[in-house]
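Note that one protein chain is taken out, while the other chains of the complex remain in position.
For clarity, chains are labelled A and B in written order, and residue numbers in each chain start from 1.
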Amino acid sequence: MTEFKPTILAFCCNWCSYAGADLAGVSRLQMPPNVHVVRVMCSASVKPEYVMKAISQGIDGVLVLGCHVGDCHYMTGNHRTAKRMPVVQKILKDIGLNEKRVRLDWVSAAEGEKFQKVIVDFVDEVAKLGPNPLKEVRF
Amino acid sequence: MREEHGNVGPVMISKGEDPGDVRTDVPYQLITILSNLYPWMTDGKKIAVVTRKCDEKALAEFFKRGYFARDRVIQIGLACNREQIRQCRCSDPVPSVVDIGEPHGGLDTDALSEKLMAMSSEERLRFWEYQFRKCNKCFACTTNCPVCFCDECVLEERTFVPERGVPPGMSFHMIRAYHLSDKCIECGECERSCPAGIPLLTLRKLVARDFKEMYGFSPGDEKTVSPLLTTLEGESLDGDECDEC
Partner (left out) sequence: MPRIGVFICHCGHNIASTVSVEEVVRFASTLPGVIVADHNLYSCSEEGLDSIRKSIEQNKLDRVVVAACTPRTHEPLFRSVCEQAGVNKYLFEFVNIREHCSWIHAKEPANATEKAKRLVAMGVSKAALLEPQTEGESSVTPTALVIGGGLAGLRATASLVAQGIDTHLVEKESRLGGLLNDISALAPYSEDASTLLKELVDEVKASNKAHIHLNTKLQGVTGFVGNFNVVLNEAGKEKEVRAGAIIVATGARDFIPTGEYGYGSVPGVITQLEFERVLKTGEKPGRVVFIQCVGSRQPGREYCSRICCNTSLKNALKVVEAGGTATIVHRDIMSSGTVWEELYRNASEKGVQFIRYMLSDPPRIHKKATGIAAEVYDEALGERIEVDADRVVLATPLVSRVDSAEVGKLLKVPRDKHGFFLEAHVKLRPVEFATDGVFICGSARWPSSAKETMSQALGAAAKAAIPIKRGKVVIEAITAWVDADKCAACGNCVVSCPYEAIEIVEQDGKRVAKVNETQCKGCGACVAACPNDAMQQRGFTTRQLGAMIDSLVKHALEESP
């Protein structure tokens, strides 16, 4: 049996997390190639609908990364992200999915190493959870 | 609600008119009707509506979004009977002012919620999968929901609900659960309307419980002046600023 390699989608805000991901790259920090970064202007623009859509289509895990709370380029954007994403996680749980498939974290433009750590951890965690059961649940 | 020729339906009467055979034991979403009516009430006059506790909460959600002017809607409080309370597994059935009916206490638990949360997540997923497979995308749940404010529903499009056909797939129900998380007032209308008999109210209750746990907030709460998931009112904006920046 081949080892399960999760497919992961990551939303990174332009000002901090995307820059943090760039820094990880510039610093040549190695990480598993499962994560696909989508750039958005602010973590606050990540619609929970995107997360639901991705999960229901079988994506194994979704990461939402933004500036540290208090550092959002748009002042209070990520306060809103911080409020929305936990609700998404609870809905996943209520429906019988593991809420750990969705993770919200903060990575600043200076935190290349944190970016690497978040990616490594999350890929590891999702790999442990196994494939998203909704991949099989085809209506 | 009035009974005519053996059928019960909503009725609107004007001042001085005879209401006829009034029925108060039939659950019905009058607020949904009011929301369709209100835009036509251009004469600035007032309207009275019979409100159960859940209707009262729905009205609160309308008021806070500026859909209705508070002073144009007069509430006639209706206490639900035991059977209605049982059907809705309602925990909070008594309106703030009881004009009609006898107040009865609410129920603490929803048996199905308990059962589901006692299951393993695999079993729970299987349960919902089975239920949602029955969905025929008739949109009865959204049409009759008092707090679904949109005219066109986003779930009708492919942007977020990838599956074109019937049943619509998981994201349909997950997104609806999310949209309702800060406004569902647990009237149970979705569940009553669903021709497939999906226990939608239970899903609402599960999310509502989480919501209450996380934010200490239940929809219909007049204290929060705007929708909870978008407002930052009265919140501390302290952060965990990054030391390296």
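Just so we're on the same page, contacts are C-beta pairs under 8 Å (C-beta built on N, C-alpha and C of every residue); 3 or more make two chains touch, one makes a residue touch a chain.
Note that the structure is a prediction, hence the values are computed from the model and not measured.
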item	value
Selected from A:24, A:63 or A:123 as touching the chain missing from the view	A:24
Positions on subunit B where the hidden chain makes contact	65-67, 149-154, 157, 159-160, 162, 179, 226-227, 229-231, 233, 241
Absent-chain interface as seen on subunit A, which is shown	7, 9, 14, 18-19, 21-22, 24-26, 28-34, 36-42, 44-50, 53-54, 57-59, 73-77, 80-81, 84, 116, 135
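In the analysis below, only the chains that are shown with their structure count from here on.
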item	value
Inter-chain centre distance, subunit A versus subunit B - centres from mean C-alpha coordinates, in Å	31
In the complex, subunit A residues that touch subunit B	16, 47-50, 52-53, 55-57, 67-71, 76, 79-80, 83-84, 86-88, 90-98, 106, 108-111, 133-134, 137, 139
Subunit A contact footprint on subunit B (complex, rising order)	116, 119, 121-129, 132-133, 154, 159-163, 167-171, 173-175, 177-178, 181, 203, 206-207, 210-211, 214-215, 228-230, 232, 235, 237-242, 244-245
